[in-house]
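In what follows, a single structure is set out as structure tokens and then discussed.
Removed: one protein chain of the complex. Kept in place: all other protein chains.
And then chain A:
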Amino acid sequence: MKKALVLFAHPFSKQSRVNRAIMDQLRELKHVRVHDLYEEYPYFHIQVQKEQELLLEHDLVVWQHPFYWFSMPPLMKLWCDEVLRRGFAYGPEGNKLHGKDFFLSITTGGWGDPSSPGSVEDFFPPYRQTIEQCGMKWHKPVVMTGTGRATEEQILLHAEAVRRRMIDYCATGVCKDI
């Protein structure tokens, strides 16, 4: 069995219906570890070594967060800056993450409105660059737009899809697109 690590970053997770639904789906899975960054480090002091060890233990890394200003919440970004260090994730001997699988799972509030600036994918290059710099394999992101007006059924359906993708991965080691 493969193991998956979900890094969840939402500063006010109580307010997020979708993220909560996804987390609820994933928490019971045996081979999936949900790591809630804002619960773990409310004071923004990330324990780098612990995070690196966690990464090493898992085969698939998932970032689950709401899209804030076309990017990630601040603690997630801090996590990147602190944990993906030179000598660990890149640079000389920075091969510790090589070959691991990765996908991004984000939720957006208003995206999909006529006023939305193009496609969400337009804002993924920095993510992809980061992941590939670390030698990890980029898989197709999972996006749920328009969470503000989504019905309970739609949310459950999305959460279920994410869950299915994780179970599949853990069982087969293949990250199928959804």
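Definition applied: a residue touches a chain if its C-beta (ideal position, glycine included) is under 8 Å from a C-beta of that chain, and two chains touch if they have at least 3 such contacts; residues count from 1.
Everything that follows uses one rule, which is that contacts and distances are computed from a predicted model.
Between the listed names "Putative integral membrane protein", "ArsR family transcriptional regulator", "Cytochrome aa3-600 menaquinol oxidase subunit 1" or "Potassium transporter KefC", the UniProt record for the complex's undisplayed chain reads "Potassium transporter KefC". In the complete complex, the hidden chain is touched by one of A:Pro42, A:Gly91, A:Pro126 or A:Gly148, namely A:Gly91.
Remark: the omitted chain is touched by one listed residue; of A:Lys14, A:Lys30 or A:His45 this is A:His45. What chain A contributes to its contact with the hidden chain is residues 43, 45, 47, 85-86, 90-91.
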